[in-house]
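Single-structure report; data block below.
Omission of a single protein chain aside, the complex is shown with its protein chains in their original locations.
Right after this comes subunit A.
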Amino acid sequence: MADAYIYDAVRTPRGKGKKDGSLHEITALSLASQVLEALRDRNGLDTAKVDDVILGCVSPVGEQGADIARTAVLAAGWDQATAGFQINRFCASGLEAVNVAAAKVKSGEAGMAVGGGVEAMSRVPMGSDGGAWPTDPSSAFPTYFVPQGVSADMIATKYGFSRDDVDAYSVESHKRAARSWAERRFDKSVIAAKNQLGLTQLDHDETIRPNTDMQILGGLNPSFVMMGGMGFDAVIGQRYPEVASVNHVHTPGNSSGIVDGAAGVLIGTKEMGEALGLKPRAKILGGASIGSEPSIMLTGPEPVTRKLLGKLGMQPGDIDLYELNEAFAAVVLRYMQALDIPHDKINVCGGAIAMGHPLGATGAMILGTVLDELERSDKSTALATLCIGGGMGTATVIERV
């Protein structure tokens, strides 16, 4: 089997995912196209040599529907020979797209491929695609379905994280993100998002609050008290009868932000890279996905990490840097607790609590971020992972070359 190498990674800045967000007036297709254009232009890519573009997208309806990957390939003016398809593994879609691209490369099906994702959450709201899981009793009942926020609160309750714990984590996320921008740590990956005139619409992540503190965060109301009280606390309580009651600690301040953005990672074989005159930055050592308990839903990163490291014959200590998507603060705290990962090895540039979580794109974004950081700090191995709706986990391990 061939090895899969990362040749480039780009992402748009993340714009606030509301009507007053800077990217609200930019279409999802435009965001995805700008990423593909950047990959092509930065690398002088003969796009006809790229076999496939795989984009994650979690609400693939409306302008994000009908295979936005192929649509973006065409809109970006890539060669018509490049195929494209859209995938959905909820929050890990962007990383799964990378893993699928890598698998295609390793298997020999593709010589060069793009894995990435797009989500214009201000334009296509979360949940726009419906879905049976919570709605159809055939799936909601047996899985003790609750909304993710209640699951995250259950993680905090069951594994002992207080409101102060999750808020303190959030303060640190904002600090790290602000520092990373100040130190221009994202320069390699971030491309300015352009508007209809080709002018820069947004060149930085829009939701960071460098000055937030415990007091500000402590003043926010927990988001999922009402939902819990309407019945969901009782439902997850039936799955975890050892827990007296759900402690609702998550607020908008310690959960990932809703944003717009897109990202792409260029992956190929050594041979194709050489043929195209590209320099590999890292090798993809492996990827994995798992299923975990669906009601608590967001604890999949631990088992997928164990599974992937096991397959690679590695220990948690062999990884220099971790990226775990900051869907909710408790998700990261639980992961650090379970795998005994020190805080200075994980999400060192901040994460989605500060910079936002454009659902379909985040996985590709955090892989690019951790690759940049490996290079900047001259470290070798990194693991990127995300918790996922429905109770899943996806992870990828890379090593610099």
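Quick note on the criterion: a residue touches a chain if its C-beta (ideal position, glycine included) is under 8 Å from a C-beta of that chain, and two chains touch if they have at least 3 such contacts; residues count from 1.
FYI, contacts and distances are computed from a predicted model.
Its UniProt record calls the unshown chain "Enoyl-CoA hydratase/isomerase family protein", which is the correct pick from "Spermidine/putrescine import ATP-binding protein PotA", "ABC transporter permease", "Enoyl-CoA hydratase/isomerase family protein" or "5-methyltetrahydrofolate--homocysteine methyltransferase". Checked against the hidden chain, the listed residues A:72, A:296, A:309 or A:370 yield one contact partner: A:296.
When the missing chain is restored to the complex, the residue among A:2, A:235 or A:312 that touches it is A:235. Contact with the chain not shown here comes from a single listed residue; of A:138, A:162 or A:377, that residue is A:138. For the chain missing from the display, the contacting residue among A:1, A:182, A:199 or A:244 is A:244, taking the whole complex into account. The missing chain lies against subunit A, touching residues 127, 130, 134-138, 140-142, 144-146, 158, 230-232, 234-235, 237-238, 240-245, 292-293, 296, 299.
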